[in-house]
Every structure is written in structure tokens, then in C-alpha cells.
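Read the structure below first, then the notes.
One protein chain is absent from this view; the other protein chains keep their places.
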Amino acid sequence: MLTINNIEVIYNDVILVLRGVSIKVGEGQIVALLGANGAGKTTTLKAISGLLHAEEGKVTRGSIDFENEQIDKLTPDQIVARGIVQVLEGRRLFRHLSVEENLLTGALTRKDRNAIINRDLEQIYHYFPILKTLRKRTSGYLSGGEQQMLVIGRGLMSRPRLMMLDEPSIGLAPMLVQEIFEIIRKINQETGLPILLVEQNARIALDVAHYAYVMETGRVVLDGTPAQLAQNEDIKEFYLGMTQVGERKSYRDVKHYKRRKRWLG
Amino acid sequence: MAVLRPSGDFDVSYRQDMALIRYPWHWVLILATILVAATAPLWGNAYVVTTINQIAYTVIAVQGLNILTGYTGQISLGQAAFMLVGGYASALLATYWGAPIWLSLPLAALITGLVGLIFGLPSLRVKGFYLAMATLAAQFIIPWLTRHTFKDYLGGSDGQISVPMPTLGPIVFDSAEKFLYLSLVALLITTVIAFNISRTRLGRAFVAIRDNDLAAELLGVNLLGYKLRAFFIAALFAGIAGALRAHSERSIGTELGYNLNESILFLGMLIIGGLGTNLGPFLGGVTVIILDDVALQFGQFVAALFPAYSSNVLTSFRPIFFGLVLMLFLIFEPRGLAYRWTLIKAAWRLRPFSR
Amino acid sequence: MNWVLVPQQIATGILNGGIIALISLGVVLIFKSSEIFNFAHGHLLMLGAYVTWWFAGGNQDGTEVFNLPLIPAFLIAVLVAIVVGLLIERFALRPMTGQPLLSIVLMTLGLALFIEGVVSLVFGVQPSAVFPSPFSPSAVFRVPFPGAMGGFIILKKTLVLSFGAAMLASIAFALFFNFTKTGLAMRATSEDHELARSVGLNVPRIFGLSWAIAGVIATVGGILLAMLTGASLNLSTVVLVAFPAILLGGLDSFLGAIVGGITVGLVQALVQASSNIEVRNSAEIAPYVVLLIVLVIRPEGLFGQKRIERI
Partner (left out) sequence: MTRPVHLSVKNVSLSFGGTKALHNVSFDVYQGEILAIIGPNGAGKTSMLNCMTGFYRPDEGSITFDGHEITTTPPSKIAGLGIARTFQNIALYTGLSTLDNIMAARHIHFKYGMWQSMLYWVGGALKEEIRHRQRVEEIISFLEIEHIRKATVGALPHGLRKRVELGRALALESRVLLLDEPMTGMNLEEKEDMARFVLDIHERQNMTILLIEHDMGLVMDIADRIVVLDFGVKIAEGTPDEIKNNPEVIRAYLGQEHEILN
């Protein structure tokens, strides 16, 4: 349903950030995008959602197609109206609005009647019961986990047909990471909503995803199903932190700073 | 940006790395500028000399504002009012004590600095627009006080008093030409001070407050102490500028300006020149003062074309022109002329490989 | 204190405060929707007054182009204000997205200069004392009040009208912001532009809308004020009284704008009831003195939102 064809992104007319990225998200799929910081994962998401324009970035080559329509020239609000919503990195919320108001901002672009929106609100509270108890609270005072649930909930409120999550696990406790990924999986299974996921925690991302891409310095260097990737020696060492014999290696044993290996390309 | 240097140019000591004047051509440029300004009486008319005097004290005021607003990030709408304090202080010291300029000017600066401290106190609690309003309060309260208190000394409803000619031993600065040397020396001193602040502990603490006040505090910068220092230094510079202006105009008071518009103009100069850069106050001050002149001439020209509307055109031309210049600068050159200057320098050094 | 003046001054102060409140509302509105403190609001107000005056044929020397009654002239002025608001947003503020606070402050100051220049070019620098008004300046209500001078409190009808308009406008705004979708979109946009974009809001349109509304409020305020004083370039300086009112009430609170406006009106009026001439003279700076005191005690103003700061 979403196809990115060999796009190139340039910031400020000079800085080349993406150099030929092609990604596909199929119906009902969770697709994970892995890679180091600065590899261009977030830029890829912003290219899709149109948020690049506000940052002086441009898609200069290639195209992005969503449900057989080319969307890389559209503005962010037009893209949201087409059903693509991006949940920004870092649990960004409208801090001075209440929890429920934050959720409702997600539905501002919809033309549905209030009854339908309220039903969706109940649906969100069904996935995230804690938000219901906190609905009147000023969202800036929520804890990190609650904020992450809130921003995902807000994304769902726009009734998206593709949701993009940027680093949902960042700075969250292990339990919460598991909980949130369980919910992501559940949402995907129950509603068939396709999800494009950028994640630093490779283990959990590969656990929920149906397909994954690995990015390095602005291009895709590897892709495959989680099972295929988990067999790859480099993925094992650099993304999953395993030793040659398949055990978790200790951080105390890593002695050398510069042992960087790069994929050819 | 800072790493744009031609290859083969590297430093062998920290002292060298920290130096501000790096190349012979820097020295040439600086000395040439000083020489041109100092010989103005020889090559220019009285008007040119007066304009250079005006540029000198304006740049000093903007340098002060740059420390407070550019480096420390505290918006101030009161710089012109602080000039008023400095002007009055120096004038009164000279009139009633016969203080020579080398004494009255620094004392006036210190007094202004202390007044600045008082109006800096709200910065302990408020930031951003709220602080801008607190300084706006200074911009109203100080001129009001000069009109309504100590009327015998400050001129009361006349709104001005006359200021004696400054003296230095046997020298009496009785002409714009002589005064020029006083302003240039003062400007040189404030420039050196401003440069030194920007490269030392003090300047780094100021920028730390601007960029992240909470982190600065948790890393050992006493917020109130340093914000107050910034207010003090800004007012100190305003005091010097005000004293110079008072002595060169031979009178001081609210009738002569020192109002909100001037404070805003100073901010405009800072933005046009380059906020938080050492060169900014110079570029901004010189540009705006010269533009002001151009606006005046051009306005007269346009007014002559439409004689029926000449009075309307004459009064409206300046605000329209300045409003436009300011807006266009903010849109097309938001980082100021100083930034453009570094780009030009970089292009020059990388020649012939630059685009 | 000249006690016999006090009841009258309190009444006048509250009514004057209403106008200050109305002006403050326009500034608060822009701030709430885009985090921009609009220093040019006073100039929009002056522009609105002049445009109305021009369409209503205020010259009365036979040179006027239009000679419309007040209401149609007012409606045209409102249309002009909407267009001006949209133009300002599109050409002055939209290019400033992402610039630091100070640059945006200066942009509004540059706008203020520009508008002032244009108004003086088009309408001249001479104040136009004759301004069309439904009431003559001497039309008053007399409210019996024992202890006041002459046993009456005198209320100018124009003042009462503007007070009523201010109250209505503020109630309307509070309802609009808290209970409509557009209001929510505006509140959201003011907090985080990128985030607002990511949830699909058309941020430029929201800014345009708030500038258009602010232009309308300014025009209403300008007309009400001009009925009292006539149209002149000095109209723009009333914002200097509104600024302390806004911060007293809290930059982002409509209720605060009202309370702040009335407080400032009262302070000014009461200072003028003093028997000491120097105290009376301090009416122009009294709001700022009060402001300084309030800022030190309660930095976010009386009703302002406390900023959530985390590290």
C-alpha cells in the first residue's frame, strides 16, 4: 500500500541525507526500520509525512506512493487527510492540554460527527485503560510511559490507514516497552492497521515486525523477514549484542572503541 | 563554521588558537578603519564628523545591548532610558562638581550600571516577554522620573538641561572635531572590553544562560548573579553612550529622544548586524545610521515629486522605510550581516573552489 | 486623596478598563494561537479607526469619497482588517517560522513602524477629532450615588457601550477557545508547530485565522476608542497601557486580560483622584509600577499558565 521508490532527500539544498531509499509496507504489515543514529530513519518517516518541508528538506529524486497516489508533493495536513499519521519521536505532546484534549487533537482533521469520535475515544481507552483514569490531567505531568501511550492513542484518533511510530521505546522501562509493543501488536492484529516502525531496540522490533529494513548512512543496506535477519552475523553482533556462540555479550568485555564494520555499498 | 580555515593554517599554542586577531590582514583592516575615522576632520565636512560621533556612541549602546540580549538572551526594551541616566549623571557631575571627562564619564557609567541592576532584578523570576515588559517599565519609569522629580536639577517639564563642554586637563572638547577623538577612544575601549567578555568565563556563562538556563545553573552558574552582571554591563555601556551623546549634543533630556522608539531601533541594529556576534553592533549601527540618512534624502526627493503631499510624505517616509528594512532583514537575513560577513570570508578563503 | 472624586473615578476606571481589556484580548488571542506577542496591535487598532473614519466620511468638508453611515463603514473596516490580518500572517510572520523569540518581537515592531508610516502617508498626521458616533460625547447616564461629587456618578454612553462590547467579546472568546474544535486546534498549534502539523492541522490557516480575528478585535477597539478621542496617530499608544494589563492577567488568559484591563483602568483612575499633582501625573506609569510588583511576586501573572519546565 505504501511504496517508496528510490528517494533522495536533500536538506538546505546541500546536505544529502537519503541516497536512494526504497521501502514497501504491505496491507496489515508491521515493518521495522533499523539502523544507527543519523542513518536517516527519521528523515524517511518525515519524507512520507511531509514534515520535511518545514525543515528545509526536499525529496529531490524518486517518489512516494500511497494507495496508488503519489504523495511526496503534498503538505502534511493533506497527507494526514489521506490516512497517514506520524507519531513523532520523544513523546511529543501538547503539554498544557489535558489528556483527553490531546487525544481529540488527533481527530481534529476528521469530519465525523461527535458520536463517532467519542466511540473512537472509548476504543483508545480500551487499548490504554490508564489514559481513561487520567483523562482530565494536564498531559505535561504524565510519566514517560503514559505519555507514550497518549501519543500513540492520539495517532490512532485520526483513524489512520498507515501509522508511523518513531522510537516508541526510547527512554522507557523494560516492562513498559513490552507492554507498549504488545499493544502495538494487538492493534495491528485487531484492526489490520499497517505500521511503519523506527526502533533502536532491534530485539523487540524484530519480535513484532513482519518485515524489516536496515539503514546505514542514508541508504538501505539489508532487508528481510525477522527470521532471515536474525541469521545474519552482523545483525547478531551489532544489533542484537550477541557473541559468536549466541550468548549475550557483556558490556564489560568490549574493550576496543573502533571496531566499526560497515556494510559495503 | 568555525572550522573553515585554509589548509596549512594551524595553531601551535592555545594562546594562538584563542587569539581573535589571526592574520596580518585583520590588523590592516582594523588600523585602516581607525585611521579613516580619526582623519575624518581632514577629509570630511562637519556633517561627516558629527555622524561618526553619532555612530560611535550608538555602537557603544548596541554593544551593551548585545551583551544582555545577544549573549545572555534577555530581551531589553530599555537601553535608551539607561542612556538617559548616563547622560544626566555625567552632565550633573560636570556642572556641579566640575568633574573632568575622564572622571565624569566612568562615574556616570557606574551609576547607570547600578540603575541597570535595579531593573535587572525581575529577571530573577521572569523570562521572555515578561522580562521584555519589565524592561519596558524601565523605559517608561526612568524618563518619567527625570521629568517629575528633582525638577531643579533635571529640567522638569522643560524635559532637558544643558550640558557643559567636557574638559580633560587643559583640553576643552569644544568642537565636533575634537570630540571625535573622545568618542573614538571610548569606542575602542568598549570594543576591547566587549571582545574580552565574549571570549572569557563571563561570556561563556552568559551564553550558557541564554542557551539553557536550567543546565547552566546545575553546572555551577549562579543565574541571578550572572543575569545581574549582564544587566550591569549593558547599563554600563549605555551610561558611557549616554554621557558621550549628552556632551556632544550639549544637552540632555527626554525632549531629545531616549524613548521607546530608540530602544527598539537599537534592537533593530543588533538584529541587522548580527545578534550575539562581536561584529554585529558595528555592522548594525553603521548600516542603520547611514540608511537613516539615505531615508531622509530619499524622502525629500519623493516629497519634491509630489508637492501636494510633501508634508505627508516627509513624515511617513522614515517609518515606512525603516519598517520595511527591518522586516526584509528579518525575513531574508535573519542571522544578520555578521553572518553574511563570515560567509564571504569563507568563500574568499576557499577561492577558487567556492561556488 | 480627594475622597469625593473616588466613586466617580472607580466607575470611570472600570469602564476604561473595559476598553483596555478589549485591546488586551486581541494581543492574548495572537499569543494563545501562535506564541507571538504582537507589539503592532495598537497600530492595527489605529488603522481600523482611520479606515472607518475614512469610509464614514469623517472629514465633513465635502472632500470625502464615501459618505457611509457608521455601521456599513464599520463592516467595511472589518473586512479590511481581515485582509490586513491575513496579509500580515502570510507575508510577515509565516516566513519567520522557527526564528527566535526576539526576531519575532522585532518583526511585530517593524510592522508597527510600517503601519504607522502608511497611515500617516494616507490619512495625514493631523488628528481627526470628528469621529462618527451613535452617541454624542456628552451623552451620559447619571447614576445617583450618595457621597459622589454632586450626588451622581456620570457614565459616558460610549464608555458603557465599549465596556459591554469588551465583556461580550471576551466571553465569546473564552467559549470559542475552550469548547470548539477550531479553538482546540489553536491551543494545540500554539504549543508546538511541528507536532500540530504532524496531527494534520493546517498550521498556516490557523495562524491566518487568528490574525484575521485579531484584526477585527483591533478594529472594534479602535472605533470605540476613536468615538471617545477622535482618530489620531496617538491611538496606537494605548497598547502601552494594555501591555501591563495583559501581563498582570497572564499572557495566555482571556479572563486575565479582562481582570488585568480593569485593574489597570482602576489604578489609573484612582491615581488621578489624588490631591497631589505629582501622584496624579504618575497615572501614565502607574500600571508599569504595579506590573513590576506583580511580576516579582507572581511571574506568570494572576491567571497565567505556569510553564511546565522539566530537565
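Each chain gets a letter, A, B and C, in the order it is written, and its residues are counted from 1.
The rule is simple: a residue touches a chain if its C-beta (ideal position, glycine included) is under 8 Å from a C-beta of that chain, and two chains touch if they have at least 3 such contacts.
Every value quoted in this text rests on a predicted model; they were computed, and no experiment measured them.
Although one chain is not drawn, the whole complex shows that of B:V172, B:L219, B:I290 or B:L328 it is B:L219 that touches it.
Considering the full assembly, A:M175 is the residue among A:V14, A:A115 or A:M175 that touches the omitted chain. The chain omitted from view is touched by exactly one of B:M18, B:A46, B:V185 or B:A347, namely B:M18. The chain not shown here touches subunit A at positions 35-38, 90, 141-146, 167, 170-179, 200, 202-203, 238-241, 248, 250-252, 254-255, 257, 260. Interface residues of subunit B with the unshown chain, by the touch rule above, are 1-3, 14-15, 17-18, 193, 196-197, 199-205, 207-208, 210-212, 214-223, 229, 233, 276.
By definition in this document, only the chains that are shown with their structure count from here on.
Rounded to whole angstrom units, the spacing between the C-alpha centres of subunit A and subunit C is 45. Subunit B and subunit C have CA centres that are 32 Å apart.
Centre-to-centre separation of subunit A and subunit B, using mean CA positions: 49 Å.
In subunit B, no residue touches two or more other chains. Residue positions of subunit A in touch with at least two other chains are not found. Of all the residues in subunit C, the ones that touch subunit A in their complex are 97-98, 181, 184-185, 187-188, 191-203, 305, 308, 310. Across the complex, subunit B is touched by residues 37, 92, 95-96, 99-103, 105-107, 109-122, 124-125, 240, 243-244, 247, 251, 278, 281-282, 284-285, 288-289, 291-292, 295-296, 299-301, 309, 311 of subunit C. Residues of subunit A touching subunit C in their complex: 49, 51, 54, 75-77, 79-81, 85-88, 92-97, 101, 104-106, 108-109, 138, 140-141, 154, 158.
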